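Provided herewith is a single structure, encoded as structure tokens, for subsequent inquiry.
What you see is the complex with one protein chain gone and the rest in place.
Which chain is which? They are A and B, in the order written, and residues in each are numbered from 1.
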Amino acid sequence: MHMRMEENSKKTQSNMRQKAELFVFLFVFWVLLNGSVAFATLGVGAVVALSISMLSRRQMTFLTDFRYSPKAFWVTLQYLGFFFKELMKANLRLAKIVLSPSLPINPGFVKVRTTLKSPMGRLLLANSITLTPGTLTIEMEGEWLYVHWVSIGTSDVEGATKQIVAGFEQYLEVMYG
Amino acid sequence: MANMLVYIAAAIAGVAFILALYRFMRGPQAVDRVVAFDVLTIISLTGIVLIAVQEARAIYLDVALVYALLSFLGVIVVAKYLEGGEK
Partner (left out) sequence: MTAFLDIIGGLALVGGAVFLLLGGLGLNRMPDSFGRIQVGAKTTTLGTILVLTGAGFLQPDMALKLFLIGVFLLFTNPLSSQVLARAAKRMHAPEAPETVVDKYSEDHAETSEDEA
């Protein structure tokens, strides 16, 4: 009995947190979109963002499951730096493939495993994989991700996980868990 | 100088548009056409941004933002439709 009450209050708490996060997300987006901090703008934004976040259930924003620790913010910056470096690398490598007359590809579908638990962490991982050298997430099933790889490095699960997932996971692990 | 660079960028994007259009017409799979369409919308989006820069009119950027939103929704809906179409 006591335990159930505790569980319920935990649920309401996480529900409230989700609504608050959605409100912050929508409100910030609205203010940036308008590019002004006039009273009318802020007022309309607050009312609309509040009603949307109150009316909706189960949503996801960048803040969902985010760990609000100083370390998480610092790691977020590192993650962004790593991400843009990988995006650049992905494009240059792709350019080399596309521009060489022989079209040196060696494609295949591999399976990798992630240790991330939170949905937002997994979603960002899948997105990051898609934008990094030669890989494209095609399906997520729980902890398993199926990835299309333009030039296969290795086809076994552990090796592919190390090459594709590990780089991003270390950052997302700290940010979302 | 900067003006000229904007025109050069627009010209290169134009060639990219034609190449993507060629894939769009050739197919052969429906998925190929959707990918080409996605690329076409993004190239048009950069075109809109280039016009906004050249004309110095920020209002075009709102058009670009809505365009991005609609193209994303469009691709998702079509992909869902293609998935269901197999059954």
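Note that in this section contacts are C-beta pairs under 8 Å (C-beta built on N, C-alpha and C of every residue); 3 or more make two chains touch, one makes a residue touch a chain.
Quick caveat: nothing in here was measured; it's all calculated off a predicted structure.
Student: What is the set of subunit B residues that contact the non-displayed chain in the whole complex?
Tutor: 1-2, 4-6, 8-13, 15-20, 22-23, 29, 31-32, 34-36, 38-39, 42-43, 45-46, 49-50, 52-53, 56, 58, 61-62, 64-65, 68-69, 72, 75-76, 79-80, 82-83, 85-87
Student: I need the residue numbers on subunit A that touch the omitted chain, in ascending order.
Tutor: Touch set of subunit A with respect to the missing chain: 29, 32-33, 35, 87-88, 90-91, 94-95, 97-99, 103, 105-111, 126-128, 130-131, 134-139, 146, 148, 150, 152, 155.
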